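One protein chain omitted, others in place.
Showing chain A:
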Amino acid sequence: MNTGLSFSYVLRNLMARKLTTILTASGMALVVFVFATVLMMAEGLRETLGGTGSYNNVVIIRAGSQTEVQSTLSFDQANLVATLPGLANDGDGQLRLTREVMVLVNMPRKDGKGLANVIVRGTTPVGMRMRPQAKVIAGRAFRPGSSEIMVGAALTRGKLGMALGDSLSFGMRQWTVVGVFDAGHSGFDSEVWGDSGQMLQAFRRNAYSSLVAGLRDAESYADFAAAVARQPQLKVDIKRELNFYADQSENLANFIGVLGKTITVVFSLGAIIGAMITMYASVANRTREIGTLRALGFRRGNIVMAFLQEAMLLGGVAGLAGLFAASFMQLVEISTTNVQTFSEVVFRLRLTLGIAAEVLMFSVLMGVLGGVLPAIRASRLEIVDALRSV
């Protein structure tokens, strides 16, 4: 049976020196907080862009152009795509295909500090039906053929602060905000939507930016892709809409992740040292106690385990505290530029079970790293010397 020292012995040792425990744990908790926040940021960004669009829609852009804003597709190419097999029809027999115009428009920030690059998407009634996640929550949808626009809910908060009834000026026109739509924290939430034809006119363009086509079912992607490949004059790249936007979050999410992890590792050195100081002191103060335990018959291994458990418990408590504080960061919404698309994206920090587990494990590991040397020192004490110490 288990002959080690009981867990309550470990727990009480931590409780005996409250101030020291609290100070050490709060240092570690701060590291955990930073770590968790960074992971939540990267996750929030991934989730926002990764949750944009739907699996059965295909985005078609000019070969090699990478983003919708950089892409151009001629009217002929658009008409050709409409004839390809594998596409779905709407209930009323209309093809589920939307010809979209995407431009980046500078809009002033509310804080007066510079300009943000906002995506303005010219879309169609079919296009809006193809994105059922975007629901009008205030006002109404824009009327096709008019200078009306609606804005994503994220743009009404934060740095841009657009509101219903605002008048925006771009493309030598005044556009009236007649609606606000909520696309469930997806990337569409950071966009301005208007009529595709009107955008073509306003920006004097004679080409679309992208086409979005609805697939008949999940399996028709291969058919459609093969059909596209058979048309040499098309020269397009196609991707499922969901993957298309998810890929656009990778660079920034990775950057945040790498930067954050580097910072966290360096910071954790400080916290590990803190834990080490505490655990060494704990060993020094209890030399006679350790000697007594050994004299009672507890083995060196038992002593190591007791001190390691104490350090792990310290890390665990700190991890929980840091995680608790970090959970409030879910209320924070960040508005920044996605370096990959050069456009403003608004996202909320997201705490997932995976992050919580990772952060807690990290915190316990910090404790172990801080506790392992002191624990070994404790186990090496000779019984006689330890009992004799003052």
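Throughout what follows, a residue touches a chain if its C-beta (ideal position, glycine included) is under 8 Å from a C-beta of that chain, and two chains touch if they have at least 3 such contacts; residues count from 1.
Assume contacts and distances are computed from a predicted model.
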### Query
Absent chain per UniProt: "Sulfurtransferase", "Putative ABC transport system permease protein", "ABC transporter ATP-binding protein" or "Diguanylate cyclase (GGDEF) domain-containing protein"?
"Putative ABC transport system permease protein"
### Query
Any idea which of A:T20, A:S54, A:Q133 or A:N243 touches the chain not displayed?
A:T20
### Message
Given that one chain is not shown, which residue among A:F170, A:F188 or A:F244 touches it?
### Response
A:F170
#### Entry: From A:A82, A:A226, A:V339 or A:V384, residue that would touch the chain that is not displayed
A:V339
#### Entry: Among A:I277, A:L320 or A:I376, residue touching the chain not depicted
A:I277
### Summary
Given A:G64, A:G301 or A:G354, the correct residue touching the omitted chain is A:G64
### Query
So which bits of chain A touch the chain we can't see?
19-20, 23-24, 26-27, 30-31, 33-34, 41, 62-66, 69-70, 72, 103-106, 113-117, 170-172, 203-207, 235, 251, 256, 259, 263, 266-267, 269-271, 273-274, 276-278, 280-281, 285, 334-337, 339, 342
